[in-house]
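Read through the structure below, which is laid out as structure tokens, and then see the notes.
The other protein chains are all here in position, but one chain of the complex has been omitted.
Chain naming follows the written order as A, B, C, D, E and F, and within any one chain the residues start at number 1.
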Amino acid sequence: MEVEPFLFNIVVLSLFVNIAMSLYGVFVRPSLIKKIISLTIFSDTINTLVIVVGFRHAIPNPIPPVVIEIPPPPQYLRQFVLQAVDPLPQALVLTAIVIGLAVLLFLMFTTLQIYRIYGTTDVRKISRLRG
Amino acid sequence: MINEILIIIGEVLIAIGAICDLIAAIGMNRFPNFFVRLHALTVGAIGGAFVPLIGVTLLSLGAEFLGVYRFFMAGASIVSAILLLFLAPVGSHAIARAAHRSKAAIVYPKVIDRLEEDRERGVIT
Amino acid sequence: MGNTLQVVIIISLTLMVIGLAMVLAMGGFGFTVPPSSVRSLATIFLNTTFNLDTKYRYVSAMSPEAVTAIVWDYRGLDTLFETSVMFIAIVGALAISRGASEKLLKGFSKTRGGMSLIVKTITRIIIVMIASVGLSITLHGHLTPGGGFQGGATIAVAPMLLIITFSIYLFSKMITVSKAVTLRSIGLIGIALSAFIVLIIAILHGDLAYIFQNQPKLYSHYGLPSYAEVMVLGGTLLLFNTFETLAVAFGFTALFILFILPEEVVKDIIKGEE
Amino acid sequence: MMVVPDITYGLIPPMLISFSFITPLLSLMIKSRRFFIVYASTLGFLTFMLSLLVAINVFREGVVIYPFGGWPPPIGIAYIIDKLNATIALLAALIFLLSIISSSIYLGFYQKASTLAYFYTIVLAIFAGAIGSLYTGDIFNLFVMMEVMCIGLYTAVAFHRSKAEAIEAAIKYSFVSIIALVLYLFATILFYSGFQTLNMADLALKARGSIDGLISGGFFGNYFVDLIFALALTIWVFTLESALVPNHFWLPDAISEAPTPISAIFPVAESVAIYVVIRYMFTIFGPNSIIAEGHVRNTILLFLLILGSIASIIGGIMMAVQRDVKRLLGYSSISHIGFIYMAIGLALFTGVMHRALIASVFHMINYVISSSLLFISLISIEKITGSRNVDALAGLGRFLPLAGFSIVIGVLNLIGIPPLAGFYSKFMIYQVALEASQPIVAAITIVATAITLMGYMKLLYIVFGKPSMGGEKPREHLAASIPALILALICVVLGLSLTVGFINILEDVAASAYSYEPYVRVFYDYMKMLFPR
Amino acid sequence: MGRLYRAIPVSLLVFIVYIVFTGAITPYDIITGVLVSIVIGIITANIVISNPYKPFDPRRWAHTIVYTLYYFFVAEVKAHIDVIKRILSPKMPINPGIVKIPIRVNSDYAITAVANSITNTPGTVVVEIDENGKYFYVHWIDVKRIDEEGAYRSISYIFEKYASKVFD
Amino acid sequence: MMLHYILMALSALLSISVVYLAIVERDLIKAAIFSAVQSALYAFLYYLLMAPDIFLTYIPVGVGLYTALILILIKKTERYEGE
Partner (left out) sequence: MGIEEQVMLFITTIVPIFIVSIILYLIRILKGPTVPDMVIAIDAISYDIAVFLAVLAIYFKSPILISCVIVFVLWAYALDVYVAKYLESKEIGE
């Protein structure tokens, strides 16, 4: 239990870096499609962070939050609670993934409509709204 | 006894798979163009994925320490293996056909290209 | 202007990463990362998700899969509205391309396109296996990882592969947008009814229960069957999962058909108002 | 003892969304346009009555709770309804009902029944999302409900699909809002990481350091750094959703390009976001919570005060230069949201906190009513001109007694002319600023009102003063004018009833924002009852 | 009526896949499996199978087993060793090209089986199929014969022999 | 147990490079494919974080749906991002 926190911190930090890069993509890149791709990466990274919060260290190893002995004897359940990871963030992410998917599907339809009207997906050429 | 034999066979198959994967990865990097790399992909798909998945199936059938869900594991991995056997060649065929049609990838180091010739003659669209 | 803006954005993003790193370093994610214990709320979930102990009689969700239990039982309301977000996105897509789906392919009914024979033949076999695997993932959602959305998304591969390997012209003879939307709506109505089903049972008995109730609770002894010998039935979870699969699979199909309609078919319709 | 709570408390959002699920199915079978109008209006009326029932119950019995699935709150989701959110939800339900009724006029542009069905599906979903985010007592459920509301708003803004500006506004709005809401998800998980809970009442208890007997245990890790980061993110997200400067840029586009009935419900959406800010800053992390120690809470409130002051002035200035009426009203929204946040920020000075909250809630109610009123009366005018070009509605106010009257009342209310309620709420902000010995803020309220006056005069001039285009004498559309008239009457009545004790009700409502004990007690009792240990 | 006949083999396939994937034979699995197989079978019968009598011919199954054994233990192993040698040898002795070989089987499934067998053996990949003239165009890592008949002999003869017995 | 964390760190680090390329690549097709690789790596991370449910949700969505829809979108609009 000395190297593990270091390695795990690497995971979390690289997710932070991914957040920054994808936000850069959303704000700076001109193409709407590129913005959509960046937005996808952004929300995926946030979702991953949510799961990271639910992870735990366990001996001998963490297990998914699924009871696999049916019916569960009491000592199995005690061990299960000691080993299983947090199920709540996973459920939240399940919800968040579907929501993100829905929103991005809508964005794709809108982008297609923009292209049909303007003939481009470059945001610098699409600016009729002023003020 | 039968469990040990299953586990040993499974391990051997997984080891073969790992080595095939490594070789396919090397081939993927060494080969000169897209169409030749496809053969490395085939090695990676059949030798590197189908065979070890069968190995995992056998191993999990024999491994009693996995509990009662080992049959689920065996079933899921053999179904995956069979799906892979169907899907991998079709995938590489589809992508090869598209690459050749759209001229996305060149067929440069080549002895002969009958498809290109036929396409120029208009035999095939 | 563009360059300075870029620099400002890069600097602020860097600051954000540093701030997040500080949160990590100061123990915002737990003092040891990863922590060696779960949070107490999670302990409750893990303890009560499938527990036959009489002590837990009224607080067990009776589903071995904790995530599915949370998704459809403990926090069912979230999931109902999550599905409805998806639904609104589909309705929004329908509203944006209104008129296009009905006029589909009139005068374009020639059978052209598609991929090569090999791909087509394999797709014909593979969709059956995909559907079977997807339904297995769904129907065992309360036993093994998986559930309504996962199974539905897996099954949705089948129509997508059909559309892409054959062509939209051929596929539209099998199923149209309105049929897909109908099936999706039926799935959603099923989900909504499953949310109220225990309440309805209770009202028929002249009593009250909670919305989204699954298993009997301390003050409301109604519920669906959940466990018999070695079979785990999951109560309403099974209903939820089945309907969600229907909804997700056909919702994706509808969206896919709408999105993939060739431009030459829709371009005149979609630029005007309806 | 009746332990299973009254079903009306939890019924509204699931019911609305269930009926919204059926609508596309009906659109395949029923080709009558009238059916969908009646259908949506009936649902709107039903929901209004239900929310009225809930509000009455809440005012009679105190805070109520509805745990979904029978799970005690930190385990499951619960709706916790107190006077604050019951009032705002009642207001929202009223506006939605009126907007649905008036949209029957607006949708005369569309021939097909299915188009109407899509429109009403979206409106019902926004309705469900708004009511759900008001009632909910769970921070993650709040995220989901906000997403439902926001995706409905994006789709509604993009409803005029062939209009380039509309699609562009929808893209702008959706990009900004999606990023914001994803960040709110992150904030939620940070709250969960530090406090081990997602329930608002549970959070409120832990924020006051009382963790005894809670089934979700104590703190986990360094909760304070989580709290700071997450609270800052949350406040940023919801100020963006309520279009506070500097994140206001999406609002004028969206509000002016949306179909006008949707523009009428934008103020409700903003008030929902403002409600969330009040909930976070006063109920959960209130003045006596752990975050108040390190000046963090004061800093956030100070920021809100400053940004609100800036917003009220910028909104006023931008109003004066607009040519399009709906855009003008969009900037008017920004200005008034500035006022509301100014009032919230003034609660920083603990002596005047109560009165500041009254002022902010009251001003919010006034703003929502009169802004929606203006949009709803514009529908009637737009329908007559036959085009969606709002510049073309010059001088029409003179021919339409009802709509014209409502517009005058709405504008006067927004300006703040004495007998109307808008005057009292602005005056209250002014007074509070003086009591807190902040003459600059008091001066800003005066200056901002003066600046906005120009914009409103311009609006009145466009609608009444300009010579009209001629043609035959236009006919009034009652379905749009009567809702506007109802709202106008409410404005008048609100102003008059302040003298006969309405202020007491307002005091109660505002008090329920920061007195967390009743909010928490009901949660605590329920948890103990269903989860004995 | 033809649809129901065709549904039977499809349903069987679905049932087998379902039970194998589940890996358990509790009453719950069997009941749901039967329901699932009936539903999917009836929906997809017309897409999957054209002649419902072929799947019930035992001789075809016998050939299938022989073919599978031959394919996995002889053809695949030889081809793998060949390609692995080419990858690993420092000079990389490749001699690639696209050759044309005729197809001599008839049904769709037979053609697909031959094509998949060719692609699944490392060293040969079907790039294009000419459905009118019935030719495969195969990318071959080591072109030994460029004429149609010679290529046919060295690539697809053995596969076609079995495929015609199994599927035609 | 070391192995577990090493794999996690490895996939997270590899995802950085893929995300970087997906953001800066001007050919949108390649960006979409990089995004698919990123999805695969994240999915692997989910697996290691013991979240098989998320894995089963995310792979169809991240690799299948997003990529398919973005490819269709690119086909219908334009392939290269202007500079």
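Assume contacts are C-beta pairs under 8 Å (C-beta built on N, C-alpha and C of every residue); 3 or more make two chains touch, one makes a residue touch a chain.
What you see is a predicted model, and the numbers here were worked out from it, not measured in a lab.
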item	value
Left-out chain, listing which of the shown chains it touches	A, B, C, F
Where the unshown chain meets chain B, residue by residue	3-4, 7, 11, 14-15, 17-19, 21-22, 24-26, 28-29, 34, 37-38, 40-41, 44-45, 48-49, 52-53, 56, 59-60, 63, 65-67, 69-70, 72-73, 76-77, 79-80, 83-84, 87-88, 90-92, 94-99, 101-102, 104-105
Residues from chain F at the interface with the omitted partner, ascending	3-4, 7, 10, 14, 17-18, 21, 29-30, 33-34, 36-37, 40, 43-44, 47-48, 50, 52, 55-56, 59-60, 63-64, 67-68, 71-72, 74-76
For chain C, residues in touch with the removed chain	112-115, 119, 130, 133, 137, 144-146, 154, 157, 160-161, 163-165, 167-169, 260-263
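Throughout what follows, only the chains that are shown with their structure count from here on.
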item	value
Centroid-based (C-alpha) most distant chain relative to chain E	D
Whole-Å gap separating chain B and chain C, where each centre is the average of the chain's CA atoms	31
Contacts with two or more other chains, residues of chain D listed in rising order	140, 144, 147, 151, 154-155, 158, 161-162, 192-193
Contacts with 2+ other chains: residues of chain F	51-53, 57, 61, 65, 69, 73, 76
Which pairs of chains touch, using the document's own definition	A-B, A-C, A-D, A-F, B-C, B-E, C-D, C-E, C-F
In the complex, chain A residues that touch chain C	4-5, 8-9, 12-13, 16-17, 19-20, 23-24, 27-28, 52-58, 64-68, 70-72, 74, 77, 80-81, 84-88, 90-92, 94-95, 98-99, 101-103, 105-106, 108-110, 112-113, 116-117
Touching residues on chain E, where the partner in the complex is chain C	10, 13-14, 17-18, 21-22, 26-28, 32, 36-37, 40, 44, 47-48, 108-109, 111-112, 115-116, 126, 128-129, 131
Parts of chain A lying in touch with chain D, wherever the complex brings them together	23, 26, 32, 35, 39, 42-43, 46-47, 49-50, 53, 88-89, 92, 95-96, 99-100, 102-104, 106-107, 110-111, 113-114, 117-118, 126-129, 131
